Structures are given as C-alpha cells and as structure tokens.
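As you look at this complex, bear in mind that one protein chain is not there, while each of the others sits in place.
By letter and in written order, the chains are A, B, C and D; residue numbering begins at 1 in each of them.
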Amino acid sequence: MGSKITVTFGSQHIAIPEPVSFVFETENEIITKVDVDVGYVHRGIEQAAVSKFNFNNVQFLLARVCGFCSITHAGAYIHGVEQLLGVETTRRADYLRLIVTELDRMHSHLLANGHVAEVCGYENLFMQVVKYRENATEILEAITGNRVQYDYYQIGGVSRDLSPEHIKMINAKLVELRKNVLKMRDFFETDYTLGLKTRNVGTITYDMAKEYNTAGPIARASGLRMDARNEFDFLPYGEVGYVLQTRTEGDVWARNMVRFDEVINSIDMSLYAVNNLPEGDIKVKVKGKPKGETFIRVEAPRGECFYYIKGNGTKVMERVRVRVPTYSNIPVLRELFVGSLYSDAQPIVLSFDPCLSCTAR
Amino acid sequence: METLIVLSIVLPILAGFMMLFAKNDAVTYILSCLMLPLLSGMGFMIYTADLPIYINTPDIVNTFIIMFDFGLLAYFLWLGYQRKSLLVGLLAVVQFILLIIVVYMAPVSGTANIYVDKLTAMMYLLVGIVGVPIAIFAAKYMDYAEEDKHKFVGIVVGFLGVMNFAVSVNNIEWFFAVFETTTLASVILIGFRGDKEAVDNSTLALWMNQIGGVAILLSLILMIKDMGVYHFTDLLALDKENITMAAIGFLSIAALVKGAQLPFHKWLLGAMVAPTPVSAILHSATMVKIAPFLLLRLSPIIEGTLLSKMLILTTGFVFVVAAIFALTQDNLKKILAYSTISLLGLMMVAAAVGTPTAVAVSIVLIVFHGFAKGFLFVEAGVLEKLYNAKYIKDMNMLLTKAPLTMLFIFFAFLNMTFIPFGTFIGKWLMIEEASGFLSSGSFVLLILLVTTGGVFLSVLYIKVLGVAIKHHRFSTFDFTPMPKTFLFVGVWYYMWLLVITIFIAPFIANFIGEIAAPIAGKAPIYADGLSLVIGKSTLYFWQIAGALVLLLLIHAAPLFVKFKKVDKMHPYNCGEIYTRQAESYDFDFITKYEKRINSFAITLFLLVLILGGQLL
Amino acid sequence: MMAILFTLFAPIIGGFMYGIERVVKARMQSRIGPPLLQPFYDFVKLMEKRPMMVHSFHAFMGIVFFISTWFAMAVLMLGNDLLIAVFFHIISILALTIGAFSVRSSYSIMGAMRELIHLVSYEPVIILVVVAFYLVTGSFDYRMILSADTIPLLKLPLVFIALVGTIPMLLHKSPFDIAEAHQEIIGGPDIEYSGPFYEAVYTGRWIEYVYVFFLVFLFGGSNYFVGGLLVVFTFLLIMAIDNSTARLDYRKMLKFAWFILIPLAIVNIFFLALGGNS
Amino acid sequence: MSMRSKSPWILHYNTGGCNGCDIEILAALGPKYDIERFGMLNRGNPKQSDILLVTGPVTLKCKNVLRRLYLEMPEPKVVVAMGACTHGGGVFRHLYHVENGVNGIVPVDVWIPGCTPRIEAIIDGLIEGVEIWKGKTKEKEYLVGHGDDLLKKIGAIDD
Partner (left out) sequence: MINPELIMHEVTLGNIKDILMGWYDVDKHHYITINAIDSGETLTIDWIFSEYEVKNIMHIFRVENIEYKSNIPSMMDVYPCAWVSEWDLADMFDLNMENAHRGMFLEPEAPTGPLLKESYSGK
C-alpha cells in the first residue's frame, strides 16, 4: 500500500529551538523508521578547551556548551580543577554554588515542562509556566547579574555574595514560586487532555532505562534510582535536605512529574540553604597550575554530567572530556519512536528535554 | 415504434456477431462507431414517442427463451464441472429444478411480454450515449498489448443489446433469462484474459450472480402460487394487501446481489482483472444498473413497507461502508469499484424510499453515475495503457505529463460528489426529502447515512485527486499525446456532462421528473428558468453557475494559469534536502474491522428477507 | 440588502472576530496581546510582500480557496438555503486540500489529509444541525429560522452542544487544531503559501469565522438578543476551551465526533420527531 | 507603510549556539515580555516570516540550512543576528567547526549584543529591525556570495 510519508522534523522546526534533525518514515502517521542527526551544534569545544584557552578561562567557554546547564558545565570543570590544585572552598561558597545550581535546575525544568505543554498544543499552560519561571530567573539575575549565562563559579569560590536584601527577596520569590509550581504540578498531573497526550506515551520501562543507561529525570521517571547528587559529593546536598525523586510510569507524564518534584525539592533545598547560609569568605586564593587527572560527575538539570580533566602543569589543559546527559539518553530516544504516532513525537522529544548543544559540543 | 424497440435490442447483438465473424479492424470500428448515432437516435425517438408501449410477442419467442434458459443453465453446470466449482454446479442444478417448477406452474397470461415506458427509454438513451463510446474506446484500447480484439468488442456491443432487452422485459420469467444472460456476459468478459486470476474471479462472479438467479426463481414461484401473476405490470396493478412480500423480498435480494452490495461486493471488485473497458461497461450504463432499475420497478409496491425500511438500512449501510473501504485502497480501479458499490447503495436507498422525489433521485443518480463512471474508467484505461499507472501512488505530475487525462479525471471525479453536478443534486434532494419524514426512525438514520456516506465519498475523491495531482520530480512516465479515439471519448463525455450540468435544472425537473412521474407520481421539482426549485428550497442558477465556474477554475485553469512574475521556491523542508517520499494515508486500521462489517452486512441481508419479506 | 452588505463585509467582520480572538486569547494567557486591528496589519503586510510560490497551481488554489469561501458565504446569505450553503463549503475545502496535496512537502500533505479527517468529523454534525433547524422551523431558509416564533435553542439543546463541539474542528482551535498543528506540521495546508497567496488563505479563514458563528446565531431564532448572546457566549467558550486543552490525535477527534457529537444530535432530533408526532 | 511595521513575523533559527538566546526568545514570548504586543509571532515557517532571528556562531552543518531558510523567505525581509557568537563567532571564534558568525552567510541588518542578550535588548533589536524593514522594498536580496554554483551547492534548485 502506498502510505509512506517521510517527515523531517528539524533541523529548523518550530517545536525544537535547537538544530537537531529527525527523519521519520510514517505510515498513517505511525512512525516506522527514524533517523537521528544530532551533530548540528558541533563547534569543537573540547579542542578549544585544550588549545585556545588558559585553564582559568576554560569555564567561560564550557559554560557556553549549553545555556540551560551552563552552571553545571562550569561547575564540573571548576570542581575538577580545584581538585587538581588542591583547593578547599569555603562552606559559604559551596552553599552559594548549590543555590545557583538549583535555581538553574528550577528554571530549566520549568521551561522543559512548559515546552512539553506547548508542543502538545497547550499554549496557555506554556505561558503560565513561563510566567512563573520568571521568579527563578529574576532571582538568578539578582544574584549573578545575568539571566542565562551567569559565570558565577570561579576557581576557588563564586563571583558574588548574597546580601540580606537578596536573602529576603529570594525567600519571598521562592515561596511564591513553590506555591505556583505546586499549582502547576497539580495541573499537569490531573489535566485530562494533556493526559491523553502524555500518559502512556513514549514509555520507558525500568529494564529499558537500565539497559540503555539513561540518565537524569528520564531514568528517574522509570524508577531508576540514579542521581549524581546522590552518588557524588560535589556539593553539600546531604545537608540541605536533598531527596531523590522517582516515578515508576516512565512515560512523558512521569518525566514531567519528576521534574516538578525536583523543582519542589530544589526550592526547599534553596530555601534551606539561603536561610542557613554559613558565614565565611566566598572565595579563596588559588595558586599553581593543574597537574594530574580527575573524574567529575555532577547532576545537570537533564541528568548526570561527566567530566574528565587532565592537566599537565602548564597553563593549558591536557584533556577535557565532556559527557553530557542527553548524550546517554539519545539511544533510548531513538528506540521510543518506532510504533508511536507522529503527533506524539514532539512530546516525546521535548519530554527528554534534549540538549543538543551539550551533546554535540 | 415497435420496430425501433426490437431494433435497439437486436441491432447491437447482430453487430456484435458480425464483429466476431468478420475479425476485421475496419468492420469493428465502423460498426461500433455506427452504433453511437443509431442507438442514441433510436433511444431518443422511442423516448419522444407515446409511451408506454406494450409489445405482445409470439409464443414461439417465449418457448425460445425458456429453451435458452435451460441451455444457459446447462452451460453453467458445465462451467461448474469444468472449473471444479461445486457451488456453481449446485446453484445451476437448483436453478434448473426451480425453473422446471416455474415453467410447469406458470399460467397462461395475455399480458405483453415487452413493456417500454419512459424509464426504459431513458435506459436506452443511457446505453446509447454512455455505453457505445466505451465500445469505441475498447476498439482502440485492445490495440495495446491485448488479444482477441474483435471478439472482445463484439461481446461488449452485444452486451449492450442484452442490456436494452433487460430493461424492456415485462415478463419476470424473461427477466430471469436476461439476468442470467448478463451474468453470462460478465463471466465471459471477466474471464476474458483467461489466466488463473481472471478465471477465478469470473467463477466468483458466476456463483454470486447465480444466487440472484435463485432468488428470482423463488420469487417467481411465490408470485405465481400466491398471486398468479408473473409480469411487472400485473404486479403493480395488484392491491397492496394482496401482495406476498416474500416474493418482493426475494426480488430485492436479486437486485442487491446484482448491485454488488456487501457482502456480495467481491464479484464486482474481481471484475477489475478484465481489460478496463469491461469495468467501464459493467459500472456505467449496464449490468449493475439492473439493480436500481429492478428496485425502481418495484418501488411503488415496497414504498412504506417494512421491506423498504430494511432495504434503506442495508443499502444505506453499504453506501457508507463501501466508501470507507475505498479509502483503504490504492488501486485506482478498485477505488472506482468501491465507489460504484457505494453509489449503487445510494441509488437503491432512493428507490426503496419510493416517494416521488426519491425516485427522481434514483434516476438522477443512475444517469450521472453512468456518465461519470464510464468517463472515469475510460480514463483509468488510458492511464493504464498510456502511462502504465495502475496505482494512485504512481500518478505523479499528471498535470504536466498528461494534462488532458488529468483534466478529464479531475472533471469526472468532481462530477461524482460536488455541487452542482448531478450526483450532488441526488444527495441533496435525498437529504431534503428525508428531512420531511423525520418522524420515522429509519429516516433519521437515512439522513445520517446519506450525509456520512457523501462525506466519505468526497474525502475519497479529494484524496485520490490530491494524490494524482502531486507535483513530484520523480515522475515515472513521460508525456504521450493521446490517440484520437481516446480523445474523442473523453471529449464526448466531458461535453455531455458540462452541458447537462449547465442546464441541470430543466434537465432534472423536466426530463427526469417526466420519467419519475409514472412510477411514483409527480415530484415537487420545478425549473424556474435555469434555477432548480424543490419544495421550499431553491438552487439558484447563479449558485450553479458560480459553483461550476469555481470548479472549472480548480480543474481546468491550472493548465492555463501560469504566474509569470512570481519567484519560484522549493517547498519548506526544515531547511534540509533529504529525499522525501510523500504518499497519502491508507487508513489501514479500517481493514481490521472488515470481517465484522461483512458479517453485519450478512445479518442485514438476512433481515431484509426475514423481516422485510415477512418470512416469519 | 442587509444580506448583501453582510456578505460583502464578511472578511472584515471575520477579521475583527479574529482580532478579538487574539486579544482575548492573550488576556487568557495573562499577556497583553496584539492590538485589535492586528489581523488587518497582517493583511497589509502580506500584501506588500514579494510574491513567491512553489508552482502556479498551488498558488492559484490559495486564491480559489478564498474566492470559494467567500462564495459559500454569499450562498449562505443570499441563497437562503442552509443545506446548499453547507455543501458549498466543501468546494473551498477541495481547493485548499488539492492545493496542499500538489506540493512535495510532507507537512502540506499531512495537513491536507488531516483537513479531510476534519471534514469527516464535522460535516455530518453540521448537516444534522441544519436538518434539526428544518425540523423546528419547517424550512431550510435562514430567514424563516430568524423569524420563527420559537427559540430553536430551547428545542435543540443537544444539537447546540454538538455544534459547539464541532466549532473547534471547523476553526482549527485546540483541542482539534489537528490540521493546523503548529508544533507538528507548522500550519499544515497553509505552510507553502507566502505573501499575497498566504493572505488569500489567511483571509479565507476569517470568513469561516463568520460562517460558523452565523450558524450559532441562528439558534436564537427571531430573538436576536438571544442569538447575539449565544454568539458571544460560544465565542468565549471556544476561547476558553482553546486555552485549556491540549491537541488531540486525529483518531480521537474522529471518535469524539462520531461517538459523542453525532449521537447527541441524533438523540435530540429523535426525541423532537417523536414529540412532534404525538 | 506604517501598517506593515506592526506585523513582523519571526523565524528563529539556532545555528549552533548554546541555547541561552533561545531560552530568552521563549521567555520573550511569555507573559512578562510578550512580544506579541508588537504583532510579532514566532511563525516558524520561513515562507511566512519577515524577520530571520539568528542565534549561534553558525556551525558547518548549519551553514547551508541557514542559507536555504534565508532563500525561502520572501522579500522584504530583515536578518537580526542575536548574541555575541553571531558576531564573528564570539567565544567560539576560529574553532574548527564554526563559520565565525552570520555575516559571511547572509546579509545582517541588526546586531544584538550580549551573551546572553537581555530580553530588553532583544526587543530593542527586533524593533530596530522592524524600522529597517519598513524602509525595504520588494527588491530581491541575495545571499552573501550569491551565485548559481552556490545555489546548486546548497541544493536550492529543487522541484
């Protein structure tokens, strides 16, 4: 029967802001074959990090790997360099880093969920989510001076301190955000039409999640208890009330829910951290050049971000290896499409919250 | 006048035999071309004469026809033996026995055996105007890698004569004979190519149609036993209370079988293995049109009975379901076959409703469907032979590669469903008519069935047109100029359809209304100038003209409209240049329900007999 | 005279309705939204664009879509017969989908197929609505309906609900904006039109607004106030539904139309027919 | 002419940036900034767009896509390049897989500075783009390095 329609989804497509290309072969809108091309954003950052930049500037480059998780890229690198240099940061700096990292997670997760709503044709919900998300970005702007690319981490500490006014403002905004996020979560959880688009769509089973080594909210939505925050002490998560969030359904809906749960948890952690901020300096003096190698795992909003850093005692690093969460989620993403409807492809893609600029670097 | 009637029956048959024996190109061409003015002219003369005409025939003819019957059944029996089909043989034997009973029982009747009224005359005209061009087309068509051209054209032309005979018989016994003759003709034509598939499909057509024959014979037995009559006119003259509904029920079943209604649709679908003119001839003017014709003959009897309601349900159901099935098809001829089945359903719905307007609707549909389907199948044949395109997915860039074929196909498809063409008028009148009888539950369903069936057909045609009009670079065929014969046939149909559509209001109000009036009374359809008035609603001429202009714009102007000063740009494809395949949906999931729908159709069939025929 | 004026100004009225819609939608999304005259600004802008097309046939179909929609409007207003007007609407769908099919773009072709599924979903309901009007007022003539002494809404509540259910399908509003599906197929049948040709399609869509809400208005019968109220109410309701639902799959739309809306209308007609008889 | 300026439709293409700009564009669509006030829509379809909003340093793979999208937009059109990396590559300048900004590919009318630009800057840049757009006519505009061989290379001569 002649019913084959090849649908290109990307690289330029309204539903995905990033250049990525899926080529679906569909029959009656059911996808029978899929080709993925994730390499559009490859810029050669790994090479630049070891050739064009001094080790104390590389974090600015790495932050531009991805705008969503800029803080975690820079953070992972700086954690590594600090380890190579033997720098012990102050607890206040750690707390500040944690606050900004979690705020970044909040705005990223909220935007991801909003985007899922948008591609489901639920424009209003997207607008509401974006509206509430402004709370988080406003705090970030107040703390770091920028809305997206903060460059907050510095080797040995952070760039700015919090004033009592900041703390008051953060408290007020976070409480409001928490209220709104709970409202939004309730909405995503119970809305009927959105449920039709998200429940039992793109389901990853527990076994599949394990087999394909998924990471981040995608893994946790399938019940896989993995979180770099839980497995790697890069920031004092144990002290601020971190709770691992999982769901078992593994579908688009569960991924949204995990993100909302994590946003709530992040808000709680940030509130705790802001109100129990240890005294001390925000930065320590750093001397020397990095030498040796180290392995760093941090939890980016999309999942585990892995860095391998090797220094050779000169100004320029020997090797910086970046493995980002989307990188490990792409194999399972490709498997999910076959057999699902084309109209569900967008929610599936967006529920992965793919970050291609991370993947391709 | 009697001579003319006999001539229009006998001439084509004679011509057919002459072609068979002459085996000469010139003879075939000249005779088939000659048939066109002859048959249509005679049809017109008969139409304008003082109708109805009764013709009493000598007894010898009756005897001859009964002998012919037995001979035919013996041939079927032999076919059953030869093709090792138990079913065919068994049905032939059953018919043999039943026929003996009928002949034994039949009382002597003085009623004329040939009865020609306006309806019959209209069918003559249809056969002349729509059927003969197909024979002319076939004469050229068979030049393209086919065998036995003369035999084929001869059978086709002869078949037209049989069809003319079928619509003029009054004696139901004779009707059985022509019914079986059309079966024979279709068996020969479907099996014409002689390969295994063709033979299998012709066997299928044979046994399915034989069921209709059995039904007619059973009905005859009941009729003769209970009422003592076996002529249509006698039957109509009876009081309604004296009529055994079972007999009418069996006759309706015969009509449903001949009309290829579900679940007997397979034989018509199987007919597409034959050369395309066969499909054209079966679908347009002849063969399947016997079905609505038979119901139209009976409609005054069944109007308002339970049988009528059951028939409405059954055929209305087929109208919708066949249209839905057609959506899943990819082969152009199959799509057309399904749409024929569907539209036959609508014609029979209208005939079964039996009110004056409904009868008019049925006739309108017979006429326009005949034109459009003949046209479409002819063009399908052109596509097949000239461009080797059997499947709609192959039909890329028809607009530039085969503009005339595209034009014709487009126009014929538009004729099948869009305002202001005849088929649409039929649908519209049907809804209007049904709205007036809403208090009856079957009429509410009727509206729903007519509406949805119509929508599905529209969707089907738009889909097929859309696929055919695709502008894709990777086209598989090159431009070939159309042979003159094909062109003539195309233009012939095109002009007829166009002219009738412009004058559709007087055509329907005067011509069709006049035909329908003797059957069910005068329908409230008038022509006000060129506007069509039915009851309280009016289809103004400016609307007809507007719609026609719009559709002409859509289907013809693209050949002429070329924007010169406009930039051309490739289609948006996310900025990529992948090779793309773009076909259309085939709604594959529908086929999942096919079995269930078929069994439901069988249930409806039995219900027609049991409830409608009051067998209980 | 009113009818002629109404027909002539249908695109403008529709444009205003679209403008109001965009403002209302923005307000519902807690935004300020574009100015009321935004559709006309768009119109002017599109007219000033350099024309560009994939091929002449496709571009021409956009124009025919506009003309035939307008003509359908004229048939509705001047021809007086609702049933015929409904059938005229299919011609515009034909122009749109045939045009969309003719380009080698999978989005366009998918959009056209989805448009046809829309047609299958709403057309039976619309015809049932018209038949229901006939049942109440004894005529297909809208002037008769507008001068009927009853308010059709009171007798046809379920039919009205069915009509409201189909409006999102007709106007491509969420949850049934399947043929347009901006995030999936980027406008579907409209995708390849640009500049003045897109303007024709864009404006054609406005006329559909008038067309649809005129049907709603008829439910008020001779009581124009009720009719007006119904239009406003339905408009806001459609906006609210549009803003509070996600897009569904085409199979779900078909099921919704066939197993909920059509039975609703049928039940109403059935009871009315029974009541009218006894 | 002034009426035209009230309806600029945007086509956004990320040519390999870090997403930061794209996040801000999404935020600009949102309730707080709401660029639809100016009649701007994120159309996502080059054939119906007036402003090409480019972000990112243009990676080698995105280069031809950007060219094709630019070709598919009917005149009058405006290109607004957003963010530092569209200006000659920004932090990615001279990386081996980067084209060093947008200006070598398509003619740019407005530059929006910043990494990431503030939303106010985005809106300002778009408005400035609209001002330039107002002055433009239907006259055909071409790619940088326009020529038949370039068109052939990017596969734009199609259908």
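We adopt the following convention: contacts are C-beta pairs under 8 Å (C-beta built on N, C-alpha and C of every residue); 3 or more make two chains touch, one makes a residue touch a chain.
Predicted, not measured: the structure shown is a model, and the values here were computed from it.
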Chains in view that touch the one left out, judged over the entire complex: A, D
Residue among A:Y212, A:Y242, A:F260 or A:Y342 that touches the chain left out of view: A:Y212
Among A:K33, A:K179, A:K291 or A:R319, the residue in touch with the chain that has been omitted: A:R319
Candidates A:R225, A:K291 or A:K315 - the one touching the absent chain: A:R225
Residue of A:Q59, A:Q83 or A:S343 touching the missing chain in the full complex: A:Q83
Contact set of subunit D toward the excluded chain (per top definition): 60-61, 96-97
Subunit A, residues in touch with the chain not shown (by the definition above): 37-39, 42, 44, 46-47, 50-51, 79, 82-83, 86-89, 210-213, 224-226, 230-234, 294-297, 304, 306, 308, 310, 318-319, 321, 323, 327-328, 330-332, 359-360
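Throughout what follows, only the chains that are shown with their structure count from here on.
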A-C or A-B, whichever has more C-beta pairs in contact: A-C
Separation of mean Cα positions, subunit D and subunit B [Å, integer]: 59
Residues of subunit D engaged with two or more neighbouring chains: 13, 30-31, 44-47, 65, 69, 74, 140, 159
Overlap residues in subunit A, where contacts from two or more other chains coincide: 5-6, 8, 11-14, 29, 127-128, 131
Complex contact set, residues of subunit D against subunit A: 11-27, 29-32, 42-46, 56-57, 59, 61-62, 65, 69, 85, 90-92, 94-98, 115-116, 118-119
List of subunit B residues in touch with subunit D within their complex: 471-473, 567, 569-572, 574-577
Sites on subunit B touched by subunit C in the complex: 399, 417-419, 424, 428, 431-432, 435, 438-441, 444, 447-448, 451-452, 455-456, 458-459, 462-463, 465-467, 469-473, 536-540, 543, 546-547, 550-551, 553-554, 557-558, 561-563, 565-573, 580, 582, 584-585
